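Yeah, one chain of the complex is gone here, protein chain that is, but the others are all in their spots.
To keep things simple, chains are lettered A and B as they appear, and every chain counts its residues starting from 1.
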Amino acid sequence: MNTVQAKPVVAEVAVPASNPAVAGPELEVAGTTGALPKAMTVTGFTGAFSGKTIIEDISLELAEGSITAIVGPSGCGKSTFLRSLNRMNDRIPGWKCNGSVRFYDQDVYGQGVDLLSLRRRVGMVFQRPNPFPMSIEENVACGIKAHRLVPRSEVRRRVQDRLEEVGLWKAVHDRLHDSPFRLSGGQQQLLCLARSLAVSPDVLLLDEPTSSLDPISTEAVEQLLKELVPDITIVIVTHNLAQARRVADRVAFFMDGRLVETGTVQQIFEDPRRIETGQYVSGRIG
Amino acid sequence: MTTVFAPELEKAPGSNGSPGRPFHMLSLRVARLWGACADRAVPWVTGVFAVVPIAVLVAITVVLFHEALPAIRINGIGFLTRSRWDVGSGYGIPIKVHGVEMAPHTSYGAWPLILGTLESSALALVIAVPISVGAAIIVVEKLPPRLSRWAGICLEVLVGIPSVIYGLWGILTLGPFLSKHLAGIADHVPDVPVLRFFRGPTYGAEGLLVSGVVLGIMIIPIIASTSRDLIRQVPSSAKEGARALGMTDFEVVRKVIWPWTRSGIVGASVLGLGRALGETMAVAMTSGAVLGTTAHSIFSHMNTIAATIVSQLDSAFADGTGFEVKVLAELGLVLIVITLLCNFGAKLLLKRFGASAIAPAAMGN
Partner (left out) sequence: MTLVAATPHEKGVNRARTAGDTIMWLVCGLALAALVLPIIWIIGQVIARAIPHFRWSFLTQPTIGNGGGLSQAVLGTLVLMAMVGVIAGVTGVGAGIYLAEYARRRSAILLRGATEVLAGVPSIIVGYVGFTALAIGLKWKFSIWAAAIALTAIVIPYIAKTTELALRGVPGSFREGAEALGMRDILILRRISLRAASSGIITGLIMALAISVGETAPLLYTAFWSVHNPTFGLHNSPVGYLTYPIWTFYNYPVKSATYLATESAFFLVILVGALIIASRLVSRRLSRYMPLGQG
């Protein structure tokens, strides 16, 4: 199966929500995940820092256009796992991994993988907003410019589109040349989201994106995530179970570096198969 | 009278024998008294030490002004623009102008020295800044910790090498090397404005170019270490964000590291400039030490204010009237004003960076 050609590389044209299975309510997605194309497939993935194993033997499938929440106690390797999906750990000294991560039909850790393109298509948003030291407009534009996604003349319009998409345009349209550090924390995080979206990723990895935000900004981000599917496949690491319940289609529960259980939101929260999962979601551990 | 919260003092001795209790009540009292005195005394004593730099600074300023005043009165503002440097006839009968004694036919002009100081320092910056910034980037972003520690040692060595040794290297090794290898090129530079400055005979081992290169190497550690520290301060979250967007290292440097550090790097460069302006021995050995003319090419002999003071001070003694010594003080004042302006500018730039308009939130938490 070659899903590559199906996906427009330069997503100038919005990806149509043509997949009928995704259009339905959550339950349907959960019930039919086997039939959906997999945006990412992880098999037997193990990662270690300087010999200390952080995550072990993880196997997980991310259905195209779904939102997967990764939950678990702190220090269980959630973030490490997320960061290994677009090889953000590569630079950390002492990092070793094996197993396979596939993006559609492509081995992410394979020979000759273009890291730049990989990261354009598998984007990441971090725990703390990390705007660049340049104007608000430049922040969104710099990724587009770096990847030469659109002609220079259209960059501006695209910046506006993305800022509108994340709901920031109204707040910043009259101060696009201001420092991003004058924005509130929530606005900064939305800006970082807009920056990631501007390079038209297929998958977006979010590492506790709302943990440093106030409740109102959190709601804005969550709302946005729901609007982004099914165009984009989303993985969100969160320590906030209520958030996982609100936004996710599927939940993966990590503990001590292992993937304990994965299932639909309903199943994990109401009918967990494993004892640890039940203890965690009811607040007895973690 | 302050009450000391010390319950064990009020208790009868021996009431309970807890092991943490001091053995001897008297020694505890003495210790407390001593401690209380020391608490008061230390700020005073260290405060006196902290005033020393101010005292030294005031002393320097007063002495320099006092010495220079007669020279300022006589040379006037023209001192800064005149070129001729003539110590006059030492054997003639001293004349008196405005009550100041001096040798006849003297003329002192600082312009060539001011220009030489600025030219050599500018050349030093042109050489030092790219090297320092490039090295700082690779040290922070690419080298493993062990190698970057070695780079740090290199910077310490550059600081530690005495300036006379830089001078010795400049005059005995670098000068001959440059004049040998550049002579061919220098002859063929076209004789047109601007480029003309790079044309001409290379005059052996001394001159503006050698001084500039030596100065450049000497100020590298200042600029490089400051740049390195600034680049280290760039939050890794911003760099990671850029990499997660699929940016190359070059783009990370251009889009994140450079905007984050540029005003600081400019400040560091100006700090280095301040050092180059005041550097004495290395320039005195490599400049060719001419007085009274400005450099007409990059290979010309030249001189700077600091080098002139050090090389002329002993011959200035020979001036029985003592006037030349006073002229050198005036030169010193000019130099101090230039360097201080420079350092002040650097401070402003680095401060603006530290308090930074650009990233208060990200730096803070």
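One rule holds for everything that comes next: a residue touches a chain if its C-beta (ideal position, glycine included) is under 8 Å from a C-beta of that chain, and two chains touch if they have at least 3 such contacts.
Everything numeric here is computed off the predicted structure, so don't read it as measured data.
A.B. asks: Quick check: which displayed chains does the absent chain contact?
C.D. replies: Computed over the complete complex, the missing chain touches A, B.
A.B. asks: Which candidate, B:78, B:92, B:162 or B:320, sits in contact with the chain we can't see?
C.D. replies: B:162
A.B. asks: So one chain is hidden, and I want to know which residue out of A:45, A:81, A:103 or A:280 touches that hidden chain in the complete assembly.
C.D. replies: The missing chain is touched by A:103.
A.B. asks: On chain B, what residues meet the omitted chain?
C.D. replies: Residues of chain B in touch with the missing chain: 35-36, 38-39, 42-43, 45-54, 56-57, 59-60, 63-64, 67, 130-135, 137-139, 142, 151, 153-169, 171-173, 217, 220, 224, 248-251, 253, 274, 277-281, 284-285, 306, 309-310, 313-314, 325, 328-329, 332, 335-336, 339-340, 342-343, 347.
A.B. asks: For chain A, enumerate the residues touching the unshown chain of the complex.
C.D. replies: Per the touch rule, chain A residues meeting the hidden chain are 4, 9-10, 103-106, 108, 110, 112-114, 116-118, 121, 146-148.
As a working rule, only the chains that are shown with their structure count from here on.
A.B. asks: Could you list, by residue number, the parts of chain B that touch chain A in their complex?
C.D. replies: 144, 235, 237-238, 240-248, 251, 255-256, 259-260, 357-362, 365
A.B. asks: So in the complex, which bits of chain A are touching chain B?
C.D. replies: Going by the criterion above, the answer is residues 86, 88, 91, 93, 115-120, 123-126, 128, 130-134, 142-143, 146-147, 179, 181, 185, 188, 192, 195-196, 199.
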